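Of the protein chains in this complex, all but one are displayed in their positions.
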């Protein structure tokens, strides 16, 4: 299958050690941080992260593991 | 099993490199973009995407990975 | 195990090429269409489908793949 | 492991061909019907079923497949 | 891996034949009952159970199978 060469998770693997945007499902909550590690379930380990929730003050996290099933999307930080 | 010849995911694989509509579960949120890659969990990598939420301004995304479990449906873009 | 002979998914496989009702979880949203393909996760590919949401106008879809985890129930169309 | 002898799903298998109560997650929706088939994911095929939603009229279903991930609990019908 | 020796599910296995508290996700609903069986997905079979929903009368269940994905937490009954 040609598609397996460019699996979506490979795109995420290519972002390790870079700054990413993670949107959480249902909450309009965003985490922006450095992607330290990711696995096939899109569980991610991020560092130096900022958490943004509309209408609330930003929170910072030195080190955080987010379980993949909560993640709507991952993209390179602008 | 005859059905395995025409698995639903095969339909999605056939849409790679074309423009698709992705509807997100529960939110009436739509992403329209070029399908770059998809895997068996319906995780998708899309490019040149527009995100539409009713009552909000459209957002554009150069490159975005959406986790499959958030996806209600995928269809060819009209 | 006697039960494995009549797995629920076999019932759905028997509906391929017929008109089915699909109810979506949490939303009272119904899709009625011809079942083209289904897999063991209840991912479905339907054609000539109508989407019904209470209080809204019906929408039609030529071809649509619905991810199984969003599906509450599948039944033969009345 | 002693527990594997009495797996919860075995309890459900023992209810095949009997009348059961199925409660749907989040909705206080109940299906009462004859359990025709069930698999390890608790996907169920029921027949001669009645669907009860608080504050609404009952609906009847000749034959219905419910995807297991929507099911909160299964019990013998009182 | 040292951790695999003390898997969380082993803690739940150790509670078989004892009275447990089960909290359901999102609903503040609690089931208190004797744990008859549990599997690796935390599907549970309980007996002589009481169901408590804030602001409602308690309900009793002779025998009930709860699908694991609905369970937030399991603990020994106080």
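A, B, C, D and E are the chain letters, set down in written order, and residue numbers restart from 1 in every chain.
Note that contacts are C-beta pairs under 8 Å (C-beta built on N, C-alpha and C of every residue); 3 or more make two chains touch, one makes a residue touch a chain.
Here the structure is a predicted model, which is why all the values come from computation and not from measurement.
One chain is not displayed; in the complete assembly it touches the shown chains A, E. For subunit A, the residues touching the absent chain in the complete assembly are 13, 16, 24, 26-27, 36-39, 43-45, 61-67, 69-70. By the touch criterion stated above, the residues of subunit E touching the omitted chain are 1-4, 6-12, 25-26, 42, 68-69, 71-76.
By our rule, only the chains that are shown with their structure count from here on.
Any chain bridging subunit D and subunit E, meaning touching each of them, is missing here; the list is empty. Work out the mean CA point of subunit A and of subunit B, and you get 18 Å between them. Each chain gets a centre from the mean of its Cα atoms; for subunit C and subunit E, those two points are 32 Å apart. Counting partner chains per residue, subunit D shows two or more touched chains at residues 26, 69.
If you draw each protein chain as a dot and join the dots that touch, you get a simple line with two loose ends. Per the contact rule defined earlier, chains pair up in contact as A-B, B-C, C-D, D-E.
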